[in-house]
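Entry: subunit A
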Amino acid sequence: MNSGSVKHLAGQPFDRRDFLKVLGWSGAAVALSGCGNGSVEDGRETVVSYVEATDYMIPSISVYFNSTCAQCDAGCNITGRIREGRVLKLEGNPDSAINRGKTCGLGQAGVQHHYNPDRVREPLLRSGNSGEAITWEKAYALIAEKLNGVKGEEIAFLSGGVSGHLKVLLGNYLDSIGSKNHFVYEAIAPAVVRAANKKSYGVEMPRFNINKAKVVLSFGADFLGAWVSPVHFSQQYAQFRKGVNGQRGVLIQVESKMTLTGANADRWLVVRPGTEGILALGIIHALGAAGLALSGDVAAAVKGYDKARVSADTGVSVEQIDKIAAILKARTPSLVLAGSAAEGYAHGSQNAAAINLLNQVLGNVGKTVEAAAVVPFPQMTPTTGNTAALKTMNNGLAAGKFKVLFSYATNPVFTAPGAMKFKDNMARAGFKVAFAHYLDETALQADLVLPLDSALEDWGTQVPEYMAEGAQINIQQPLMEKLHANTDGKGTRGMGDILLALIKQRRADDYRKYDDYYAYLRAAVLQNKGALGGGVADDETFWNETLSKGIIKLAGATHALSGKASVAGLSLPAPAAIDAQYPLQLIPSVNASLRDGRHTNQPWLQESPDPLTTIVWDSWVEIHPKKAAELGIVEGDIVEVSGKNGSIKAQAYLFPGIHPDAVSIPLGRGHEALGRYAQGYGVNPFQILDAVYDKETGELALHETRVKVSKIGKRVIVVKDEGFAGGKQMGKKIAVRVSSDKVKLSGEV
Partner candidate 1 sequence: MSKRHLLALFSNFDEAEAAVRELRGLSVKGFNADKDMIVKSPIEHPEVEEFLGDKPVYVQWFTLGGALAGGLLAFFLISGAQANFFSQIKGGKPVVPFPPNFVLTYEMFILGGVYITVLGFLICAGLPARRSPLYSAKVSEDQIGILVQADEAASSTLKAIFTKHQALEIQEEAGK
Partner candidate 2 sequence: MSVSNLLENWSDVRHTHPVDDVPHTPYKWAMSIDLDACSGCNACSVACYAENNLAVVGKEKYEHGHSMHWMRIERYWDEDGREFPDQGAQFLPMMCQQCEAAPCETVCPVGATNHTPDGINSQIYNRCIGSRYCEANCPYKVRYFNWYDYPTTDNVWPAEMNQQLNPDVTVRGKGVMEKCTFCIQRVTVAKNNAKNEGRLVHDGDVQTACQQACPTSAIHFGNLVDPESKVYKQWQAQQVELDKDEQTKDKGTEEGGVSPEGEGKLRGYRVFEELRPYPSVMYLERVRESDI
């Protein structure tokens, strides 16, 4: 590749506004001044772009390329180690503000996404129950044919969260086919919290400064595990624990089922499921009682939430509420987080609002809750997924509205609640195209499956949803040649290339200058060189530098927070009465490694024990020992968990960290497809979820399913790392704990 395409461009007359739109910079109303780039391992000649890889292919010498982790949406910057043309290991990029050189287990397993033996290798066209390998040419022609004469509103595009130039291209493509039906769906996104934040703070995701807080009170936000940007939060958490001048941060976690974050809390409080908001208001009440000045409307709103009532509703003791209030009052600033456990109810928005109110009352807004930097290019900012989109789309499918359906980076057949009957509804679409890495459940329902390059083979730009510090655009670049290269017009292709090819079917003139997605990206980046910090560097230098850094740091603007404590519309229902038929609340838990199940086919993650139960390769039903004793259940009993919308059977695990009136089953397992490492292991709790929605946002309330649990009379050995001593140390000094008042932290290094 050379800069020929840009030169070529320069000679063309073009409409600047359209051109900006094509390349994704529209909305950049002002000329952006460059900002300084941090040095990325300067002087290490091995950090270069793969474009010139051959020069650096020295046997037995490793080379390192920077790219972006695509295992989740956090957008961690990674450095791949490549030897003899093979990517071997992913490490964090130390210059990233998000992950600062660190990775999580999920990120480490990125190579197994790439090397997975069950990847789709050729475009597959449905013929009966099997797929027939076809060429890309034929696939594109087929799409063009199927779209021919179909109205825009009859086309639906379902995708996971998208950002960067892929979002630009996708948006432009949908525009070109006249469709406005872009459904962005993420099964376990914090959508309710986003909406609540928007109301409370004026932004969907402010910056949470855990490291600056002296107390963190988290209502079910598993920020060390799977919430928003766990690697970033983990680093902040480590600083928070070290504290300032030896004053160590205190973490209080409130939830009905212990998460990884809960397991690390100084105080883990189990609450009756759904009463998180009540507790938040109760704490405000207690703070007021302890002398914190409350504004009149807040005081009025929490008036009814005296300790006794709150204690009765939530199950948290009065003393504990007092203690929390006391420590929150004494140690400022603090930080209150609303997480997935609080939002998963029909009144989830209210819960989140109440929790955010606590933050405001404590005066944390502006201190530990700050405005996040924003990438100033709206076309590229991430479209975050949610479940309301799925609902809309499902209704459309059920009504037979869509003739052509595209699906990318999401697996609704697996993740949609059983009550939605998504699979049946999907069958009503006339022609279904899935862009897929693997034949997952959704791809299996498609008529045409288009195989994608892995994240380690593909080009791209990505804008993280959660900005750690300044704004940044992440560069994704291939870390090695394609494993399943394009032979005979088959083989895998990048999503950008596919979209480019598809959009050329409609707007050939706008895009004919770009042979491929790489050329498009390069042209795009160079076009806005000035704004991206390129200064006066020539194109080639700037491009190579950008690739070698893997991050474009921007002096992005910040949206101001509108932090006004408002209690308007805040009303929390009383705790739900016990349902005699379905006495237990089902909590589908999110495991840091498996998330919504798209990574279940990565064997390292399957074999990486769940941190709390240490179970591997299977699903389980967490049940409190007290409840288990009541029901006569012991570890390993196969139990049937049945709700209104079906039942699943899994092994029971007696787990003390759960409310006795709740059971929990982890999400992510129970695949019927997705390859050898995923298929047939465990059960899928999505299947039995009731379709209950948050009243305000219309988001699916994941925690609102009520179930009953019964033994079926079979028992298995639970496959886990923990031995038969369980979590006991048997009086040995193995993992030791010390109380904070007994320890000298100030002298530590």
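The candidates came about this way: all candidates are chains of the complex that A comes from, given by their letters.
By definition in this document, a contact is a pair of C-beta atoms (placed from the backbone, for glycine too) under 8 Å apart; a residue touches a chain by one contact, two chains touch by 3 or more; residues count from 1.
Here the structure is a predicted model, which means the values were calculated and not measured.
A.B. asks: Every candidate listed belongs to the same complex as subunit A; state which one touches it: 1 or 2.
C.D. replies: 2
A.B. asks: Can you list the residues on subunit A that touch candidate 2 in the complex?
C.D. replies: For this pair, the touching residues of subunit A are 60, 83-84, 86-92, 99, 101-109, 111-112, 115-117, 119, 224-225, 230-231, 234-235, 237-238, 241-242, 248, 250, 252-253, 258, 260-270, 323-324, 326-327, 483, 592-593, 603-609, 611-612, 614, 616-618, 626, 656-657, 676-677, 681, 717, 719, 721-722, 726-729, 732-745, 747-749.
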